[in-house]
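Here the complex is missing one protein chain, while the rest keep their positions.
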Amino acid sequence: MATVTYRDALNQALHEEMERDPDVFLMGEEVGVYQGAYKVSRGLLEEFGARRVVDTPIAENGFAGIGVGAAMVGLRPVIEFMTWNFALLAIDQVVNSAAKMLYMSGGQIPVPIVFRGPGGAALQLAAQHSQAFESWYAHIPGLKVVTPATPYDAKGLLKSAIRDDNPVVFLEGEMLYNAKGEVPEDEYTIPLGEADVKREGDDVTLVCHSKTVAVAQKAAEQLTDEHDVSAEVLDLRTIRPLDVAAVLRSVEKTNRCVIVEEGWPFAGVGAQVVDEIQRHAFDHLDAPVLRVTSADVPMPYNKQLERLAKPRPENVIEAVRRVTYLDGD
Amino acid sequence: MAQPYQATPLDADRADFYRGLLRQMLHARRFEEKAGEAYAQGKIGGFCHLYIGQEAVAVGALAAVREEDYVFASYREHAHVLLRGTSPRAVMAELFGKSTGCSSGKGGSMHLFDVEHNFLGGHGIVGAHLPLAAGAAFAAKYRGTDQIAVCFFGEAAVNIGAFHETLNMAALWELPIVFVVENNRYGMGTALERAAAVWDVYRRACSYDMAEEIADGMDVLAVHETMMRAAARARDEQAPTLIEARTYRYMGHSMADPIHGHYRTKEELEKQKDRDPIEQLKGRLLGEGLLDEDEYKVMNGEIREEMEDAVSFADESPDPGPEDLYTDVYVE
Partner (left out) sequence: MEALSPTMEEGKLLSWHKREGDRVTDGDVLAEVETDKAVMELQARGAGVLRKIFAGEGSTVEVGSIVAVIAEPDEDIDALVAGAAKPQKAKQPAAKQEPAAAAPPPTTPAPTAPAAAPQPTGRVKASPLARRLASEQGLDLGTVQGSGPGGRIVKRDVEGAATSTPPAVAAPLPAGGYEDIELSQMRKTIARRLVESIGPIPHFFLTTEVDMDQAAEARQSLNALDAGPRISYNDIILKVVAAALRQHRECNAWWLGDGKIRLFNEVHISMAVAVEEGLITPVIRNAHLKSLREIAVESRELAERARERKLTPEEYTGGTFSVSNLGMFDIDQFTGVINPPETGLIAVGSITEQPVVEDGELFVQQRMRLTMSCDHRVIDGAMGARFLQTVKQMLENPLAIVY
């Protein structure tokens, strides 16, 4: 297996799927001539031409809607948002058009489209550029929401997302683009809706996705080394549909759960996971499920404050010590 | 630029075509009258926006496009879907929320869809379907077909961002699309002059170096002629057009809204009815001997019967079952 970056894994997925299906095209700001704001689309314009790699004006609502319209008549657009912060301008098209079309047409009009781009906080980009929106989109029936954490997952999941006949919100981690990992040379896809155990453990389940997988893994290492706690790291990978069965399998084994997410606490992804756990695994719980989230504030610019606002391994360890009753309460 | 409000000369060789347009306008109006009646009886719920008064626009424009072209409209779209060939039964049943409706009872008045007839909605968010139509045009161009997209919307939609974003990209990418503004003078209860700095809507096109047209929206022949030019421009030259058709809405914004009152007077409404598109065309055809009263009566009678049948069909059709609640959320 080759070691590639998350960015290149996504690039490979786009390349392979565009090669495989002539109806797949990429549209967005700076995707062509500029080679992508984050270079995910590097080389695609040269390979596939301006017909299939379409640079747009800065008009998120407009080009997102054009993507939906094209999907309504059978193309398979991949719409790149430079970041998901800007996609708020297009949320009407994602929510009111893409997510609703199949239902309100009585099943006549599927919308096979992928909206993708980086989400979450990077470094010192401040309040308007540091937001994790997965819970917003996951709230909407009709959308699928995918949040890969590794290059392997990014490639396999993006290929599945492009082949999916439903609108898929594909949130990449802005801080993950340079992350390296092994990616097979051979063709593969990863089904949407399947969580992945990134590390096995017995004492507590750490449910995470996207960037918080690394946070949870780091916490898990420290928990083993310094606290004698064996943590299982469960990467949701897809937020909607949520792999509830995988969460329950793990929690039934460990009896304790901490959810680590980059979003804000109120009505976040973790809240949904907690609900599923209390609903279906109540008698397996030995402690309340705790959540580690971003601080409930707009992201500050100051580096120290920003560090405090993000979920950190220390927060995870603290929560784990509480659910395993290593600390009193 | 064609001058508005000048009657298009008639050509006796095209009498059948004119009678066809008249029939389509009557068809649309009788349907809407039935819909209004059913709404009053509680058979139709929610928002229901009637098209009465504006028939010349959809009839004239859609007579100029082909079956394979894509048509998008706003939520005032009963006439448009009928004109694409969807049966009054399927449309009325949809308004009634029945499983036999053209959207299986899940869309309702604002979300009529008929893929078979390339009618792609039926959209409830003002302006939001403009980019969708541009997307269909993009797809046609992407695939190298000679289809065009036609997008109907009210004059109030030209103040929303999606209008500008879409017109810019349609012009920039030379998309085969025609934007038809149905200027009925009121965005709900706000007169155009109170909402827009530019009162001549067609002039908005110049911002995007786009072809512009203005048509008398109460004259079906004028609309048709204008649309013929625009469709050809889209199909043959891959150039979009912005058409402003000046028309008038006889009804309230929706069935839940007042017909007149604070925002317009009864007198204004009555005066506009003097220009009624159906009466205009009927009068001219009668005057020039291209139609006789008996023919008209037969036509009107047949349409009335068709609408009665549509209502009976909708009445008798079953509601969707509970098992339908969770279908069509995702493609499995």
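Per-chain numbering from 1; labels A and B assigned in written order.
Assume contacts are C-beta pairs under 8 Å (C-beta built on N, C-alpha and C of every residue); 3 or more make two chains touch, one makes a residue touch a chain.
Here the structure is a predicted model, which is why all the values come from computation and not from measurement.
Within the whole complex, touches from the chain that is not shown fall on A. Of the options A:Glu16, A:Glu30, A:Glu194 or A:Asp286, the residue whose C-beta touches the omitted chain is A:Asp286. Not every partner is drawn; the one left out touches subunit A at residues 255, 282-287, 318, 322, 325-329.
What we mean here is this: only the chains that are shown with their structure count from here on.
For this pair, subunit A with subunit B, the centres built from the Cα atoms lie 41 Å apart.
Looking at the complex, you find that subunit B touches subunit A at residues 70, 72, 101-107, 111, 113-115, 120-125, 128-140, 142-143, 149, 161-162, 165-166, 168-169, 172-173, 327-331. The part of subunit A that touches subunit B in the complex is made up of residues 25, 51, 54, 56-57, 59, 61-75, 77, 92-93, 96-97, 101-110, 112, 141-142, 144, 164-166.
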